[in-house]
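A selection of the complex's chains, in situ.
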Amino acid sequence: MKAIVYHGKHDFRYENTPDPKLEGESDAIVRVARTAICGSDLHLWHGGLPEGIGASGGFAVGHEFLGVVEETGRGVRGFKKGDRVLASCTVGCGDCAMCRRGMYSGCVTMTKGGGASGVFGFSTGLPGGQAEAVRVPFSDTNLFRVPDALSDEQALFLTDILPTGYMGAEMAEVGPGDTVVVFGCGPVGTFAQMCALLRGAARVIAVDLDDQRLARAAKLGCETVNSSKENLGERVLEATHGLGADATIEAVGRADLITQAAMITRPGGRIAVIGVLTEATATLPWFLLFMKNLSLRTGLVNPQNFIPKLLPLIENGRLDPTVIVSHRLPLSDGPRGYDVFANHKENVLKVVLQP
Amino acid sequence: MKAIVYHGKHDFRYENTPDPKLEGESDAIVRVARTAICGSDLHLWHGGLPEGIGASGGFAVGHEFLGVVEETGRGVRGFKKGDRVLASCTVGCGDCAMCRRGMYSGCVTMTKGGGASGVFGFSTGLPGGQAEAVRVPFSDTNLFRVPDALSDEQALFLTDILPTGYMGAEMAEVGPGDTVVVFGCGPVGTFAQMCALLRGAARVIAVDLDDQRLARAAKLGCETVNSSKENLGERVLEATHGLGADATIEAVGRADLITQAAMITRPGGRIAVIGVLTEATATLPWFLLFMKNLSLRTGLVNPQNFIPKLLPLIENGRLDPTVIVSHRLPLSDGPRGYDVFANHKENVLKVVLQP
């Protein structure tokens, strides 16, 4: 089959790769209908992988995909050929002590090899979804049925970034009446803003450097701050009678923004970091966190926990995830999609690919 | 001063009553700008009070009011003459073991006399707000400043019924993605519907017998069921893939609707009863509650806990409480307002009075 295959830094190719096959009794093969490029795919694109991967060892990338079940292992109970499904980007076995606690991203079974974690498209063990077909392990746990009434694009982002945005709002404990600051108006930041409003925030202040992205946030009901032109701290203090934001969500992935978050969040407030930092360590303003009793949370998303909440919101028209789609390309144009997305060309927000 | 004074069943009169005076160091006198008639005032109207109240012992009724501080006791720290304020309908001392837990309605100080509880307008000890002026005890605890930007009507319902509606959604633990049924489209039911949506419900099914009220609910974003014409149970099962509602809010005050709630709520769901039942006891379908692991909550509202969440939502245009106002009358027309409200005349929803 055809797929976008990893060959190293800045070298993703549309080419032939072996067809996926059932390996375990709980596996399913999904024929992909739509897939998307995620910001975390760019970490691979920009940085390559630390360990060397042989020329012939390329694997399909991508972890956001949706399609139709083509084949199922004998142990699969909930799905059959022809079912329209989406996959969680994070794969868990469903039975281990971590999965039973909803921590699929820490699945004992998937991480046992010691190698790559259970996210599609980052290793040869779990090839990705920017491909014509994908093998999904433990499919009763990791696949979710797509209601007929939803279009592919309405459902696609349930695989990762809509749950990620929601997780940000949940980790920041956003609740009715809160003032919430969201750093970043990219796809994940946009979803965090929408989910903060959905959870009853009184006001969401969206921060970015790009006026076009800010204009989009304004349309969704946010106040906006272009932090290259305005003083964010002053705006937040003004908005909150001098107290600071109840909650701040970092959706960019820069350690200095965590420090900024600590400065603009009120005593007792909550900070969630859903942007992915590229450095292994971060230096934080500890004394400030201490004096202000701030809580700080981060983590990989486990879409399995959020899909049951988010799906009915899409079905009933209360969330429209399609607002972020800026590019629709054939899968064969995937390499160009990466170039556009990585280099912020063509006013890109989110690239969807179709095999 | 003038006030609506209680004289017995169906006998509320607009007449002179003694001016309120400071009695304790924490008291404030509030000159009333707007006040409203509440469904629970009708319990007094219809039923009278159990204990006999002498002809000369009339007291001003009403517990929803807003105005301007006229005078404060020496112990009042947070308010001064001229401040625009609203009062919580439930009065607590702020210092006792119950108030410290946020249970102002169980205030040990206010209930010590053993007599009436600490709600305005039900006794000579705590005359009400359908009057030109009111004495507010423990004013640092029970008064809240009204921001300049808000009109009187925008703020007025924070005194009781907007917090009551919100409390219903909170007691029913309404959260993102839930399907919520609300019995009743009166003022409290309407606010419960708005607050369920605000907390992220995927769908709110509003139930009533009155098509005009249902039409109003539909405008707010609810689905509607006229239970005299449609089968509510079928509608709910259909809407929820056969499971039942996640949460049900009773905002009418009928024991049989609690039984209906138990039938249409899914296993593990939550029922909140914010309608006030007139009977002392209620017969409930216990085996059903047991087999379905349902939780059941009820109670008097403590607006003090909810105003800080709700006020910024009104300020930022995310909640518009004025949608329920159907009648605006001078205070002198209060007795007519009671007649209209009690007898569902003139398509009434909520009556606001102005001294």
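By letter and in written order, the chains are A and B; residue numbering begins at 1 in each of them.
One rule holds for everything that comes next: contacts are C-beta pairs under 8 Å (C-beta built on N, C-alpha and C of every residue); 3 or more make two chains touch, one makes a residue touch a chain.
None of these values were measured; they are calculated from a predicted model.
Here 2 copies are displayed; the structure file describes the full homo-oligomeric complex as 4 copies.
Everything below uses one rule, namely that only the chains that are shown with their structure count from here on.
Taking the mean of the C-alpha atoms as each chain's centre, subunit A and subunit B sit 42 Å apart.
Residues 166, 175-177, 179, 195, 198-200, 202-203, 308-313, 315-316, 318 of subunit B are the ones that touch subunit A when the two sit in their complex.
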